[in-house]
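Only one protein chain is missing from this complex, and each of the others stays in its spot.
All chains are identified by letter, namely A, B and C, in their written order; residue positions are counted from 1 within each chain.
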Amino acid sequence: MAHPGDVSALAALLDRGALAAGTIRAVIGKTEGNGGLNDFTRGYFAQSLLHLLACATDEAAEALAARIPCMLSGGTEGVLSPHYMVFAAEPGEGPEGLAIGTAFGPPVAPGDVGNDAQIARVAEATRAAMADAGIDDPGAVALVQVKSPAGGPGLLLRSVAAGAMGAALALGDVPAGAAREAALLADLSLFSSRVSASAGVEVARDEVVVLGTARGWSPGLSIAVRPLADALDLAAVQSAFRAAGLAADPDVPPGQRARIRAVLAKGEPDRSLLVRGQRHTMLGDTDLDAQRHLRGALGAVIASVAGDGRVFVSGGAAHQGPPGGGLVAVIAAGSGEEA
Amino acid sequence: MAHPGDVSALAALLDRGALAAGTIRAVIGKTEGNGGLNDFTRGYFAQSLLHLLACATDEAAEALAARIPCMLSGGTEGVLSPHYMVFAAEPGEGPEGLAIGTAFGPPVAPGDVGNDAQIARVAEATRAAMADAGIDDPGAVALVQVKSPAGGPGLLLRSVAAGAMGAALALGDVPAGAAREAALLADLSLFSSRVSASAGVEVARDEVVVLGTARGWSPGLSIAVRPLADALDLAAVQSAFRAAGLAADPDVPPGQRARIRAVLAKGEPDRSLLVRGQRHTMLGDTDLDAQRHLRGALGAVIASVAGDGRVFVSGGAAHQGPPGGGLVAVIAAGSGEEA
Amino acid sequence: MAHPGDVSALAALLDRGALAAGTIRAVIGKTEGNGGLNDFTRGYFAQSLLHLLACATDEAAEALAARIPCMLSGGTEGVLSPHYMVFAAEPGEGPEGLAIGTAFGPPVAPGDVGNDAQIARVAEATRAAMADAGIDDPGAVALVQVKSPAGGPGLLLRSVAAGAMGAALALGDVPAGAAREAALLADLSLFSSRVSASAGVEVARDEVVVLGTARGWSPGLSIAVRPLADALDLAAVQSAFRAAGLAADPDVPPGQRARIRAVLAKGEPDRSLLVRGQRHTMLGDTDLDAQRHLRGALGAVIASVAGDGRVFVSGGAAHQGPPGGGLVAVIAAGSGEEA
Partner (left out) sequence: MAHPGDVSALAALLDRGALAAGTIRAVIGKTEGNGGLNDFTRGYFAQSLLHLLACATDEAAEALAARIPCMLSGGTEGVLSPHYMVFAAEPGEGPEGLAIGTAFGPPVAPGDVGNDAQIARVAEATRAAMADAGIDDPGAVALVQVKSPAGGPGLLLRSVAAGAMGAALALGDVPAGAAREAALLADLSLFSSRVSASAGVEVARDEVVVLGTARGWSPGLSIAVRPLADALDLAAVQSAFRAAGLAADPDVPPGQRARIRAVLAKGEPDRSLLVRGQRHTMLGDTDLDAQRHLRGALGAVIASVAGDGRVFVSGGAAHQGPPGGGLVAVIAAGSGEEA
């Protein structure tokens, strides 16, 4: 991507027939804004993408937006590189493979985030996305990606937390009685290490993408997810790459890097104000947002193993992996297409 | 450090006699400012340190400032932790050990940086610091740390470059004919992988600290320095730690972390606008300084191996390590004291 | 505007027939980005605007972009409010009125800015825009608004300067022998107080809008332009409003505010590092871009007189008004339509 409105790489794939527009089920990407309330790079990319797909499919942009989740995280601090991942697949008769399912919740009234209603909405959408993927058993889910409306000033991180809690509830990783509004951003012992949530001003409904294993999907693509104990958890990062079938000694060797299809991670500035016992300054910097600090740091650790800056790293990881840590997911080799 | 004026940890060491103030030869530290022209955390720390040492030694603060280099880099982005390293040593009759030498150049007129005069001044000071350490052979020098005046708006990076070039010239890593003003920030093929330079508004003279091997210094401390090919060079970081006698598989194990005495690094946002072929956004971000981006990223990669955020990472690495890369130095075990 | 992609106010005007899309000659606006190289709010707005106009006119977006200058300045610091001004007019048989003319230069090769070629291109385009407006006498020109390609890292302000110099040359405000590349950003005694220039990554050609007086345009709209001696020049701001027919004692009274059609200004952080003899910190702030500082300050002074935050204030005023100052233009009452 040359800029947030640049979808020329996907346009080229569609033009030369390497990808059928109708098979696109989700797009996940990282744009070069600040990742906050006034990050409009996500809306710009989404508008560009929908315009392209509307031309390619003859569907209205509104219809596409209601069918294809476009989940964008702003902020490519440090070595991170703007990029987007296009998930295209057609379920069929095949054996077990990497399944993808999507679902949208109902339109959300302004401010109706960060509460029990959002938790319930996202849990419901997660179950719908599992069904869409053909996954019955929550144990077969590898990763749930959630995007929710930002809800206005002061609500962004609450919306992320509620989205995470809702998906964790649907997976059974957090008990129903505990997945409550009062616990959001408060009880960080409640978490799922396979949920990645975010929020933004550019979406009006909760959107969910479920990745996991099910019959009827083309084989050849594997996904591995690992919790991160903290932002320095190099061993866990390596473990995720290895579990996805790649060497990581210490990094993925050049010859294997083309097999990486997607790397997604969540992380969080440790609220104890310490990382491994030493004071960090992420949460008290008036000039530089804490999540920008975090993405730059965690993103670099992961990119140093991947050997590639195209890592989707998103901050605001409350209830997504252990407190002060987060999670990392690696998808390697197979049918997904990376632009 | 609780804040940039906090020297209580050193005060406690002096109070209980664990360290004799008179043996302090240099202080190198990382404060939590932005690392730029308007970063006053360095001046604040220096004033606090000198006040403490003046009380402890009965020397005037001005005399101490003219004798003890206090080299501070601002900016603890991401997982980096504010800290300072106190180099205290008394040369004696011993065998070979980690030697430290210091030197100061003459007062610098405002604006007289980034030119041939500064290159010559720093080369001369580097030779003086080598002599102070008892090192004759440039090959025995492991690392030269340089700090120069900032020189005013627009000159900061030129001053860093000239300081680096001067030290590289003294070491013989760059030929005399090439170490010229015209090459500064222009010919990045000229570099030394054992020079770390910076500049700041809080110093009025070029200051040099040389670390290397010589007879007459207490043994038991080792230093290893490695060039970094780029900001993702995880293998080189591990190599430096291993060469300093520490395991790094992938990170330094908890039981060995207390043996780390100092970790210093330089890095640079790659001017090609690419890292390993992918576009980075460090050099075109109006809201976030490129060096803040860089420190957060490279610092995290190194800290993930050290298992500790107390890493001295400084940006502006022109002529310090390969273009787009930099260098990392590790000092492990021994007599230095870290506050 | 609710966000940079929001053109709903214009869409409503078009929908209800209050404005004919075919009469739109230029759009000038202020979006809420950072105004720098990575400000994509301008591209986002332009894409949204062109999509709307393409639907309304059945012309291709590319054709519209080549016919209607869309000049956007990012950065609504402080009290500034995101807004856009639509200039729509049809020349006819009428008496003298506020004339508008537009012109585009040829496509610009990357990096071909900040040089003699750009000065010549913009001078030529300015003459073409004057002709388009039916203005023969440069003395009848009130304001020239220029937008040029950004040209890449480090070139943005040079491109602004060359655009300004080119227009100043065409107006005869700077002599031909002096309007040279070597003078850009260097000889600030060369300036026009009726040229406002900017640059951005979102345009690929120099674009010029000329406003002035000529026969054949609808009367009833007046424009006044005043140089600003510095960023505190309150008296000059009031003078511009008064010359445009509005009271300003000290501010435009509420009953007259609806008559304001457009307020445009340029300003510059004084390079002497002083404003009226006192040190300012705009040019040495690593965390906050100097132009963001400037826009927030100058914009507030002007808005306090206008009684309205919808002021187009753009930084980088070299060669546009006196050094350390700039200019302000007020258009009041009449046929222009403000969204």
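Just a few scattered comments:
As a working rule, a residue touches a chain if its C-beta (ideal position, glycine included) is under 8 Å from a C-beta of that chain, and two chains touch if they have at least 3 such contacts.
Computed from a predicted model, the values in this text were never measured in an experiment.
Interchain touches from the omitted chain, evaluated on the whole complex, reach A, B, C.
The residue touching the chain not shown here, chosen from B:Pro4, B:Gly284, B:Gly307 or B:Gly324, is B:Pro4. Within the whole complex, the absent chain has one touching residue among C:Ala178, C:Ala204 or C:Ala300, and that is C:Ala300. Annotation for chain A: contacts to the undisplayed chain at residues 34-39, 153, 273, 281, 283-287, 289, 292.
Across the interface with the omitted chain, chain B contributes residues 3-5, 32-33, 38, 40-41, 43-44, 47-48, 51, 201, 287-288. Taking the whole complex into account, chain C touches the unshown chain at residues 1-2, 32, 34, 76-83, 231-235, 238, 250-251, 275-276, 278-282, 287-288, 292-294, 296-301, 303-305, 307-310.
The criterion applied here is as follows: only the chains that are shown with their structure count from here on.
When every chain is reduced to the mean of its C-alpha atoms, the one closest to the centre of the whole protein set is A. Centroids built from CA atoms put chain B at 38 Å from chain A. In chain B, the residues that reach two or more other chains under the touch definition are 34, 281, 287, 292.
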